[in-house]
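Only one protein chain is missing from this complex, and each of the others stays in its spot.
In order of appearance the chains are A, B and C, and numbering begins at 1 in each one.
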Amino acid sequence: MANSKFEYVRNFEQTDTLLANTWIVVRIDGRAFTKMCAKYGFEKPNDRRALDLMNAAAKAVVSDLPEITIAYGVSDEYSFVFHKACTLFERRASKLVSTVVSTFTANYVHQWSTYFPDTPLTSPLPTFDGRAVCYPSIQNLRDYMSWRQVDCHINNLYNTTFWSLIQLGGMDAKEADKTLAGTLSADKNEILFSRFHINYNNEPEIFKKGSVIFRDYELVDPMSHNTAQVVEAQAEPIQQSKTQNENDKKRRAKARILVEHLDIIKDDFWDRRPWILSNKPGKIPKET
Amino acid sequence: MANSKFEYVRNFEQTDTLLANTWIVVRIDGRAFTKMCAKYGFEKPNDRRALDLMNAAAKAVVSDLPEITIAYGVSDEYSFVFHKACTLFERRASKLVSTVVSTFTANYVHQWSTYFPDTPLTSPLPTFDGRAVCYPSIQNLRDYMSWRQVDCHINNLYNTTFWSLIQLGGMDAKEADKTLAGTLSADKNEILFSRFHINYNNEPEIFKKGSVIFRDYELVDPMSHNTAQVVEAQAEPIQQSKTQNENDKKRRAKARILVEHLDIIKDDFWDRRPWILSNKPGKIPKET
Amino acid sequence: MANSKFEYVRNFEQTDTLLANTWIVVRIDGRAFTKMCAKYGFEKPNDRRALDLMNAAAKAVVSDLPEITIAYGVSDEYSFVFHKACTLFERRASKLVSTVVSTFTANYVHQWSTYFPDTPLTSPLPTFDGRAVCYPSIQNLRDYMSWRQVDCHINNLYNTTFWSLIQLGGMDAKEADKTLAGTLSADKNEILFSRFHINYNNEPEIFKKGSVIFRDYELVDPMSHNTAQVVEAQAEPIQQSKTQNENDKKRRAKARILVEHLDIIKDDFWDRRPWILSNKPGKIPKET
Partner (left out) sequence: MANSKFEYVRNFEQTDTLLANTWIVVRIDGRAFTKMCAKYGFEKPNDRRALDLMNAAAKAVVSDLPEITIAYGVSDEYSFVFHKACTLFERRASKLVSTVVSTFTANYVHQWSTYFPDTPLTSPLPTFDGRAVCYPSIQNLRDYMSWRQVDCHINNLYNTTFWSLIQLGGMDAKEADKTLAGTLSADKNEILFSRFHINYNNEPEIFKKGSVIFRDYELVDPMSHNTAQVVEAQAEPIQQSKTQNENDKKRRAKARILVEHLDIIKDDFWDRRPWILSNKPGKIPKET
């Protein structure tokens, strides 16, 4: 029995290939996480267990998909960056997005009990949606990453002050909102310090900076090598021998995957880790 | 501190809205499930626990997303059909696909231990990818569904015979392959019956037909009402009052979600359940 | 000398295939035609020569591309409808749009001197842009056509009244605008009749209805055959023999292409010309 009579329906599939030689960012976001936070009693303004779980799930994604060169997470969102030379799934948007979302969700649900041992998951379960965006130049990509990290800072400063006014200052949400209306960063720092003796600078880095995930190789002295422009040139796909590709693959597999809370807006982070933009694995650091 | 300097990166997001007034099928597929089957010792040719887990996860998706009018699953794949009038997520492909994939994955992983109590999940976890396809007419949609069910039949007949030759006939995979090369359906039925006294017709319906998920209302006498053409007309979006929409929503929420193993190729299934194509909830059956 | 080193650039081409089994409307619009009208002294509110030239160019498009089943034009715009079974250029949007626009423009420029013998074209020449839109159902397509014809009526009634106030009533544009602000159709009819003894109903059909282009076969008695629903079913692509396809092609090539000014909103136009939606050529009328 052949299936040919109905097989014509395959012709309705439309291609969604992402433009070649562009950086692909797959960003995922928690669905209805405001409800989730309430349901599972997440601490305010930041729940360390929830962030650690996000990071654990994201680390599993980066580990499963070596084509991801860097990832950045804050709150209930995570951005995964595929190198512009990436050809995974022929760069089909739906395959890339669904694979990232599925791997992230699987790990988030599976590792939940590690981070929330006393709070079993119940239906509806935590879920995430995702989308893919292409960035043609390194400048565009870095501006995207900076955009997310600045957003992290703005939101965290606001939330830290807002919840201090409530938790320490005894306000209700409406009063706290009103107090913060129209304030600048400096004003919020001042409120934290003068009313609650909180120095915002001393807040945990994970709250202030978010989390960045990448493979660990030996840091490079930025003076010794690349300007941004040379990196742009280096980011052009290189024709390598099969042996070189195999070597790269092995080195990449050997590299530890780090979760750090660093500034990714300034050049220093990128200059010391040229492998992130060049996609050429660095030296594996000696174990100590 | 404003975020305006970097915010231009939002302009790189491209819309992926699916054409209005078309049936949206989101199909998900297990990633690397051949490995998965081996790793967790799935029974061959069909593992009932694995299929039940697929169905449980799919049922949760249909329950969470009332815009899904019918779903059909076989093996490690599932197709979810959004009615052509659906406006969920403004019909953005990446939102629809990622939400379905994430909800499915979350439930698959979370309910795993119910179906495989003695086999804990380990990394890499089971994951699924997905894609969305649009079908303009009811004929196209039904042909898509028929395509999947015919595929189920073809594969299951092949696999049942193949594994009988191995498990009951003592062949290895190569010999079984060779035995089946060029055989027609009738030949396979004959092999099953003459060599192993297996009447393929008596195999479980879930293996032969796959699984179809839909909401349960009172069945309708096909004689009493619709020809296919009238259904096509009825499937056109209707302007309803808000009250009617609210009523529909309540009725839909009240309806039980069924997982059945029925023929969806012939007209009968559709004619008796006009609500699947019309999106107009039927009568809730009286409990007995 | 091989060209392989650079040939990789072909991989950047992205497909723009339009969804199968949907009606494709390519609409073209004059670019900067307000300036054009002034430059070449088009008569207000309608320049018959300009409309005739539009129609001549559109007729050439329909003649060159037999896959177009109907076209409708008003003012400086024209909509060309490709049947939903059309596979021309594999339904690639850019090929379809550019071919229609190029053929239209070529004929517009080439036939200009026939309609404006005393007004030579000078740079910048008249040009048109275009876009393709897909409509899944006959209802959607007919609503599109109705939308354009209603627009024609609304604009023509307005313009006829506006220019009467100026040309016959001695107003300037500002006064005419003000006089018409907030008026309904009935008010405009009244102004035309009471002030200028113009009965709008007696205005030329080409101005009131726009122009519709289609192939000419023997009209059909609507009673004798199709309801809209049957037409929807008939519009499904049919598997025909090669001979039948050849015969259709010949009959289509033989058919005269008509430019008429008819109501295309009501059913009558479509019911009497079933070939437009079925794509099955009718009988060639006997010459008289």
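Throughout what follows, contacts are C-beta pairs under 8 Å (C-beta built on N, C-alpha and C of every residue); 3 or more make two chains touch, one makes a residue touch a chain.
Please read these numbers as outputs of a predicted model, since none were measured by experiment.
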Per the touch definition above, residue among C:R48, C:R131, C:K266 or C:K283 touching the missing chain: C:R131
Per the touch definition above, residue among C:E43, C:E90, C:D143 or C:E246 touching the missing chain: C:D143
Contact footprint on subunit A, counting only the chain that is left out: 19-22, 84, 134-137, 139-140, 228-230, 232-233, 236
Those residues of subunit B which, in the complete complex, touch the missing chain: 11-12, 14-15, 17, 19-21
Interface with the undisplayed chain - residues on subunit C: 1, 3, 5-10, 12-14, 16, 28, 31, 60, 64, 92-95, 97-99, 101-110, 121, 123-135, 140, 143-144, 146-147, 150-151, 153-154, 184-185
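The criterion applied here is as follows: only the chains that are shown with their structure count from here on.
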Maximum centroid distance from subunit B, chain identifier (CA atoms): C
Interface composition of copies subunit B and subunit C: same or different, split at half: same
Chain ID, smallest distance between chain and overall C-alpha centroids: B
Intercentroid distance (Cα basis), subunit C paired with subunit A, Å: 51
Subunit A residues counted as touching two or more neighbouring chains: 12, 14
